[in-house]
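Before any comments, here is the structure.
Selected chains from the complex are presented in situ; the others are not included.
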Amino acid sequence: MDYALAIDTIWVLLASALVFFMQAGFAMVEAGFTRAKNAGNIIMKNIIDLSIGSIMFWVIGFGIMFGLDIGGFIGEGSFLSIGSFEHLELSIPKEAFLIFQTVFCATAATIVSGAMAERTKFVAYIICSMAICAIIYPIVGHWIWGGGWLSEMGFHDFAGSTVVHSLGGWAALVGARMIGPRLGKYSKIGKTNAIPGHSVTLGALGVFILWFGWFGFNPGSTLSGMNVDSISHIFVTTNLSAAAGVVSAMFISFLRYKKPDVSMTLNGALGGLVAITAGTDIVSPVGAVAIGTIAGLTIIFGIEFFDKILKIDDPVGAITVHGLCGAVGTIAVGIFAVDKGLLYGGGFDLLVVQSIGTIMVFLWTIIVSTILFKLIDLTIGLRVTAEDEEEGLDIVEHNFEGHDILERRQIEVN
Amino acid sequence: MTKIIKIEIIARPRNYEELIEALNDIGITGMTVTQVMGRGNQKGSSHSYRGIHYITKLLPKVKIEIVVGEEFKDLIVNKTKELLKTGSPGDGKIFIYDITNVIRIRDDQEDQDALTK
């Protein structure tokens, strides 16, 4: 009997379950950080991108990402993920690998919903999710994890700071910019208003769930439970970076706003997690604390930058958390990698490669998603009407009033 | 027949329970309480959320409505002042209205009779 096979498989499967659970985390963060009148719509977007993503990735995404390499750019493709995929030389069953990759893909897709929350047409969102899961994500995935050109260059993105998070974050950036801010977010005389979310408790629950799920996301990416030193190390660096992100965002918000800001601190945890993801296996605990600290700083200034300077309205901070912190974390590998990092005498080689990869994914995502969102906008339209936005998407998109002040029955009509 | 009035007290959320207890002790039991937001001359408080500074203009308040015969007016007003007055803005206001009629649904009593036990 092959014990190593079994150990690796259950490791990957349990990690898949944990990564799956991150969907609940995203749903809670997004619902908590937005207004009650849109909670049902946010929930719907989250469960639909997970579901459509799971199906689309299985139908064509997996083949594009992991099929035989064509010119370093794309996989050969495979309908319904059929085929042996022997060239991957997996040490686990193909289906274990498929489910693990599926939940990663769903993570990338769901990032966008937060940034475009409270004003996007439901149907538009579905189409955008499908495109991300079927094409945009698998292609970048192929470059980096599927044997494509970036992996050839030695680009190191262990568990997806760039593949998953930056990609999601940059798509979110394009989406949030194109759709424009929520009504009332920016006043005519240039003021930036706050639109507080309706439940900090649920938002925090979401952050705890995501942190928990990350213990599948990062260590699971070894694809091997036999690799005991590595998975143990990854647990430690992942946790320390998240902790440092919290502490750093908390202190900076304390200094800047006089009081420690709850939602910035929560975002700090996520920033630390996103940032460590690329180098979690090859930075030291001290490096992890440094990366988390930088991420916390990135959170505060990034969110303010997008919100107040660029005036791009991102209700949950997804662009900064995933896009910016993902990029920062990926580049930081070139600095903090114990092996080839700048600080450890490895010179600039890795740093350059990391930067190239980060920039190329940025460009690819910005271009492709600009085309995508533009097409959607010109055909079915991205945004609900102002009337509908004011009334809330729960009612106008789903006929659903979940948040009455009075307990009421609703009397049937015919 | 004495006139019936409504005394509407806008209080801080923190002291309304004491006020209710105290009114109860002097025999005033009927009342209706609503959660409201308000501002008077009390300045709002300054906050920040995700880096945006703003001033909250409406603060949480509790509105207490008491319908009584006019003869209770001074009693209630004095008790209220006694309990709620701190001398700083936000202490609250009392508004007094005339009521033309009161009906108790349970026993069809009207006016003054509807207010006694």
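Per-chain numbering from 1; labels A and B assigned in written order.
Definition applied: a residue touches a chain if its C-beta (ideal position, glycine included) is under 8 Å from a C-beta of that chain, and two chains touch if they have at least 3 such contacts.
No experiment lies behind these values; they were computed from the predicted model shown.
In this file the complete complex is built from protein chains present as A x3, B x3, though only one of each kind is pictured.
Quick note on the criterion: only the chains that are shown with their structure count from here on.
For this pair, chain A with chain B, the centres built from the Cα atoms lie 50 Å apart. Those residues of chain A whose C-beta lies close enough to touch chain B in the complex are 192-194, 196, 253, 256-259, 261, 263-264, 300, 303-304, 307-308, 317.
Residues of chain B that touch chain A in their complex: 48-54.
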